[in-house]
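What you see is the complex with one protein chain gone and the rest in place.
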Amino acid sequence: MSTLAAVLADGMIYAAWLFLIAAGLTMIYGVMRILNMAHGSLYTLGAYTAASLVGAWLRGGHPPLGSFLVLGAAALLVGLVVGPIVERGLLRFTYGRDEVVLVLVTYALFLILEDLVKLVWGVESYYVTEPYGLLGTVDLGPLTYPIYSGLVVLAAIAVGLALRWGIERTRAGKLLVAVIHDREVSAALGIDVSRVFLVTFTVGTTLAALGGALTAPTVAVVPGMGVEVIVLAFAVVVIGGLGSVPGAALGAVLVGLVRSAAVHLLPQLELFSIYLVMALVLAVRPRGLFVAAEARKI
Amino acid sequence: MSDARRTALGLLAAFAVAVAAAPLLPRWALFLVAVALGRGLVALGLLLLIRTGLVSFGQGLFFAVGAYAAGTAGSRLHVGDAVALVLLGAVAAAAVAGVLGLLLARYRTIFFAMLSLAFSMIAYGLLVESPALGSTDGFNVHPATVAGVPFAGRAEAYAPYLLALAVAAAAALALDRFQRTHLGRLAPAVRENELRVEYMGASVRNVVHLNLVIAAALAGAGGAVTALAVGHIDPEMAYWTTSGEFVFVTIVAGTSSVAAPFAGAILLELLRSYAVQHAPNTWQLVMGATMLGIILALPGGLWSIFTRRRGARP
Partner (left out) sequence: MSAILETEGLVKRFGAVAAADGISVRVEEGTVVGLIGGNGAGKTTFLNLVTGHLAPTSGTVRFEGRDITGLPSRRITRLGICRSFQIPQVFASLTARENLLVGLGIVAMGRGAFVGSGLGGEPPEEVADRVLDRFHLAAHRDRPAGVLPEGVRKLLDVAMALSVKPRILLLDEPTSGVSADEKFALMDLVLGAIREERVTVLFVEHDMELVRTCTERVLAFHEGRVIADGPPAAVLEAPEVRRLVVGEPGLREGAC
């Protein structure tokens, strides 16, 4: 019984983290048809920025509880600075190219960002565990959980709801849906597609950075910490269907639960459990759960 | 003179020059070229995949399988002969690709790229979790022999160099020949128009599967050569960033000739050995910028090969 509870609780915590790192990736793909291999580097940037800013905040003698806001601000900062620079300065020159070429472009970007992080922050580890310890723990029956993990879950839920609301209820969301549906027709109708792309990439970057910022207090912030993130995020995203935000949520929950079940029951299978789910889903639905294959006219 | 002839003569000439140059080269250069050619073999396989219209971000998997197969056979089964070990590496990697290809051959474009990446990360996880294979540290490879002569003393530097040269030349020649057969000609046809290939009577999936297996065999041979040259293997070989480097080499070198991947690999190793000493933290930055430059500066040439014509909408 307690194992089941632990599987569920750990699963949801992990799922929340996965959703945070996957939401931006799937959104950028859905709108821009770019599978961003540099997503993990944006996550790393978020973590470093958060570590630096929270460190400065605390050294400055500001109220420690404020560091949660600083985490969010760090993500926003990365999103608003790096997002537009990358989109305007690089990606915009590649629109319309084959999707595989875009993968190569973002892979090159990944290489560049990985070294930029090292040039700015050096190769030492950073620790900002204060926000993590600040909230203390809570007992759920026999299990003890840090309240910080609950915060991450809330953040993921908030992000999910905000994206949903933004896409379904706002004017910008309607434009987004139009662009997803048909880029050329949208442009012909007078929608400023390049602006939609700019906003999308900035939001996606912010989300990646938020994932990193919220992770920073729980780990050592080191170069290369985001290198594996792209693989996990891809696994999550592909299960739901590339480009679908609800799909990413479903994929995150599925992967989160399966992995936590593996951790508790068959620890050797931890890593494979994730890819196993992915391989099984792909074997049955080659384009993921939420995306239908399209026929071609001849 | 036919194209096939010219390529063959060119490869043989390059091989002869490289062999003749061996006594003139310093030890570090012999080592560097051997390692580079091992990696160039993987890039050669990628070249075949790219000509088929596929980019794999998981060739590290087959590279590692080849290396681990050769390494294990050397230390556990006491297989000493380097050529046998290289063949073993190729066969082991081909066998793995034969199985994974059942799933992989159904995918294209980014799905293929990412699925191959995911498979290589599974292999990485497996290797890290296998104490028998040295977990994260990997293990040292037994020195092999070439024609009964051990890789030791004076031969220690020359043997891997000559082995790598011979394998690379043979592989490039064989691949060039293969691409001129009826079967080999189907690779670009699949890249261009799968529907028409099926309508001419061939199975696209089988063509893709076969090319996957060949590319994997080349990567496996490359892994074995690298293992024997370096004398050590570890799970890092399967990590996706290793695969990314192979993609880098193949793209930067171009896909017009079977010699290009080797030239690209040697150049990369030279730059790397320079960068490790002088600029360890800007090495990837330079790689990334180079790659971007090539992609953005050559929109037509190299890149048009990725543009699958899907047929205009009616």
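Read from first to last, the chains carry the letters A and B; within each, the first residue is number 1.
Operating definition for what follows: a contact is a pair of C-beta atoms (placed from the backbone, for glycine too) under 8 Å apart; a residue touches a chain by one contact, two chains touch by 3 or more.
Source: prediction; values computed, not measured.
Among B:Arg106, B:Arg196 or B:Arg272, single out the residue that touches the unshown chain.
In the complete complex, the chain left out is touched by residue B:Arg196.
Of the residues B:Leu186, B:Val252 or B:Ile295, which one touches the chain left out of the display?
B:Leu186
For the chain that got dropped from the picture, name the residues of chain B it touches.
180-183, 185-186, 188-189, 192-193, 195-203, 304-305, 309, 311-312, 314
Here is the rule we use: only the chains that are shown with their structure count from here on.
Based only on mean CA positions, could you tell me how far chain A sits from chain B in angstrom?
Centres of chain A and chain B (C-alpha means) sit 32 Å apart.
For chain B, which residues are in contact with chain A within the complex?
Interface residues on chain B, with respect to chain A: 55, 57, 103, 106-107, 109-111, 113-115, 117-119, 121-122, 125-126, 129, 195, 240-241, 244, 247-248, 251, 281-285, 287-289, 291-292, 295-296, 299, 303, 306-308, 310-311, 313-314.
Provide the residue numbers of chain A that touch chain B in the complex, in ascending order.
35, 90, 93-94, 97-101, 103-105, 107-112, 114-116, 118-119, 123, 227-228, 231, 234-235, 238, 242, 268, 271-272, 275, 278-279, 282-283, 286-287, 296-298
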